[in-house]
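Just passing along the structure, written as structure tokens.
A single protein chain has been omitted; all remaining protein chains appear in their positions.
What follows is chain A.
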Amino acid sequence: MTVIITDTGFGPDTWTLGYEGDTALDLPSDTDPVQLSERLAAQVQMIRIAFPSFADGRGFTIARHLRLSGYKGHLRATGHLIADQYAMARRSGFDDVEISDELAARQPENQWLARANWQQNDYQARMRGGSPAAA
């Protein structure tokens, strides 16, 4: 099982339609966001991007590119992310983060909530006059 993390902490998955239908995409970290944005179907409401390792930061660029290209649906980072990356994920345009129960036990809710203040102390927002990097 997995845990969904938002600014209010741990919660259950509210996306009930799975990733098999044509409204959701489940993407690996080597996805080319340029091609993806060009072909993205209008009915897609959920895109989940894999982080096979916390050291693979390509997902941040994919999320950012999707937002810059106008994608307004849900964006979820899934896999091996650590609590210290929560702010990066949010600032790059992700709505939430999905981790395993095992990782959630090792890095409990308070460690993620410590980064729920991601809208503060953000040089990118400052450079862009208040809006976060992905806006």
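In this text, a contact is a pair of C-beta atoms (placed from the backbone, for glycine too) under 8 Å apart; a residue touches a chain by one contact, two chains touch by 3 or more; residues count from 1.
The rule is simple: contacts and distances are computed from a predicted model.
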Among "Cysteine desulfurase", "ATP-binding cassette domain-containing protein", "ABC transporter permease" or "Nitrite/sulfite reductase", the UniProt name of the subunit that does not appear here: "Nitrite/sulfite reductase"
Looking at A:R48, A:R76 or A:R91, which makes contact with the chain not pictured? A:R91
For a quick check of understanding: of A:G9, A:P28 or A:G57, which residue touches the chain that isn't displayed? A:G57
Absent-chain interface residues of chain A come out as 32-34, 54-58, 60-62, 64-65, 68-69, 82-85, 87-92, 106-108, 111, 114, 120-124, 126-131, 133, 135
